[in-house]
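Only one protein chain is missing; all other protein chains are in place.
Labels run A and B following the written order; every chain starts at residue 1.
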Amino acid sequence: MFDVIIIGAGVSGCAIARELSRKKAGILVLERAEDVCCGTSKANSAIVHAGYDAKHGTLMAKLNVQGSRMMPQLARDLDIHYQVNGSLVVMMSPEDRPALVALYENGIQNGVEGLRILEREELRAMEPNISDDAVAALYAPTGAIICPFGLTFALAENAAKNGVQFQFDRQVTGLNRLEDHWEVITPQQTYAAKVVVNAAGVYSDEIHNMAAPDKMTIKPRRGDYFLLDKTTRGFVKNTVFQLPGKLGKGVLVAPTVHGNTIVGPTAIDLEDKDGTATTREGLEDVRAKCGIAVKGLPLNQTITSFAGLRAHEARHEFFIGEAAPGFVDCAAIESPGLSSAPAIGVMVADIVTNILHLEDNPRFDGTRKGILDPKTLSREEYAALIRENPAYGKVICRCETITEGEILDAIRRVPGARSLDGVKRRTRAGMGRCQGGFCSPRVMEILSRELGIPMSQVTKSGGNSRLILGTNKDSL
Amino acid sequence: MKKVNLICIGCPLGCPLVVEMEGSEIRSVTGNTCKNGDAYARKELTNPTRIITSTVRVTGGTLPVVSVKTASDVPKGKIFDCVRALKDLCLSAPVVTGQVVAADIAGTGADVIATKDIDKI
Partner (left out) sequence: MTEYDLVIIGGGPAGLAAAVAARKAGLESILILERDNELGGILNQCIHNGFGLHTFREELTGPEYAGRFREQVQELRIPYKLNTMVLDLAADKTVTAMNGEDGLFCLHPKAVVLAMGCRERPRGALNIPGYRPAGIYTAGTAQRLVNMEGYLPGRNVVILGSGDIGLIMARRMTLEGAKVHVVAELMPYSGGLKRNIVQCLDDYGIPLKLSHTVVDIQGKERVEGVTLARVENGKPVPGTEEHYPCDTLLLSCGLIPENELSRGAGVEINPVTNGPLVSDTLETSIPGVFAAGNVLHVHDLVDYVSQEAAAAGENAARYIRSGGTGTGRAVPVRCDGGVRYTVPASVRLSDLDPEQTVTVRFRVGNVYQNKRILVYAGDAPIYRRKARVLAPGEMETLGLKAKDLLEHPEAEQILVTLEDA
């Protein structure tokens, strides 16, 4: 019997797991995918919102601002890429000014620090590539960017370090309330837990509906993005949003912590909860809108496009709380879910702690070291590292200069990478401009060797995503 | 008189050839830049042949397969017979370039030779 089973290893589930690992408890995270960070957490804008946008008085607004404030310390503790770059909400038409002022006032009420409205000249000085038609902007100096994979993996690894167990490829198909605990059913195995936490992202309605008396409906809302080459580094410094107004909602243009530029998203409501296919219309939409607030965006430097799903619920609010005895929802976590994750973790952990009357875990260690990136070392340190471990001298991914040493580290961690995408999201091997053309066969070899599986069993992202379907002439 | 259009594959120029035929007899070849074009056209219309390149398994080497080719042309119709004849072949490293991997492949008279060195590990 587990004290707590958390369903979902996205950023919310992992944040909850880490917070709960401060307590003495048997905790298991069940994930339907093959790895941590495979749903909404992996495909989003990679932004920590300052917190001016969510409507004052909502849980969303409260957790966004709290999460944003917690992030700098968390980033230091967990050794993740995080950068306070500021954000701008750009107004393109003078008649939209009331909306800009309302946004400013909402932000002030939410307690966002340092908000200011910049007029044209100051805006232009701050962001030279801003559109000539931009009139003014709301500036939030606390807006930040983050590596969403890095955050989620770090939370999971730190939780695992403090005793949380993870099991993957476990889709929860049923929940049964027994006298004093829950039965959690998966095709492979049935588990028992005193408390179940629902952090199932776009599936959080289905999990909720298995346990709670009321019904919830999550509509996956798809966002299509372009990611541009690092040649665009510095195109914008701040995250540039467009104020919803006469010209519609617009898309954001932002730097990433790794020096790329991200552009998007669309907002397309779907039925399919795995519907992460981009469409021509979606990509055209981003293309059409991305040039409104900025000028000269080099879209020809696109290295990939992708789509992510937000777990949208009609009331546009987070649902966090005990929805049935011993069943805690952390549902409908759409944007700003990533920004709020640290605060969500604390809130849910508090609820669970109160239900179970958990004691502190005296051995809790809230720090974690990330995968060593030799590029951050001095020349002497780097040279010494290679002498000590020659795998750090062997470059596997040429575009991002990722060495075998880093890939081995990613595979050997807990929870570690078990697929090409798992390696990619942990190390960036394959995330550069050639998108894995050169390095995928090598990473596949390393995975095969390290995991002790034949090449035909190496997958892109678990399940049936096998990369090799046979050997030469085997069907002749 | 029948005209047949061909693209010469003798070299990367890819000359567009026009062959005039009387029944199965070739009367003329035009469009070629060199004499190889003429020869290619005549052969292509009577007995088309190709060099085949493929791979053969290797054990104990730095790579699990070695690249191979037929040392001379084989009839086009025999291509798959040749490839199939390589299917169950397995060499032991080392393999050296030029080494005969299979003699008289599929009865074509052509030998299959290695085109790469594979060192022993």
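Operating definition for what follows: a residue touches a chain if its C-beta (ideal position, glycine included) is under 8 Å from a C-beta of that chain, and two chains touch if they have at least 3 such contacts.
Predicted model only: the values in this text are computed from it and were never measured.
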In the complete assembly, which of A:L59, A:I185 or A:I386 touches the absent chain? A:I386
Thinking of the whole complex, not just what is shown, which of A:N198, A:T278 or A:T427 touches the missing chain? A:T278
Absent chain, residues of chain B that touch it: 6-12, 14, 16, 50-55, 57, 63-65, 67, 69, 76, 79-80, 83, 97, 115-117
Applying the definition given at the start, please give the residues of chain A touching the unseen chain. 227, 231, 274, 276-280, 282-283, 302-306, 379, 382-383, 386-387, 390-391, 393-395, 398-399, 401, 420, 433-438, 440-441, 455-456, 459-461, 463-476
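Note that only the chains that are shown with their structure count from here on.
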With touch defined as at the start, can you tell me which chain B residues reach chain A in the complex? 54-55, 57, 65, 80, 83-84, 86-87
Contact footprint of chain B on chain A as seen in their complex: 472-473, 476
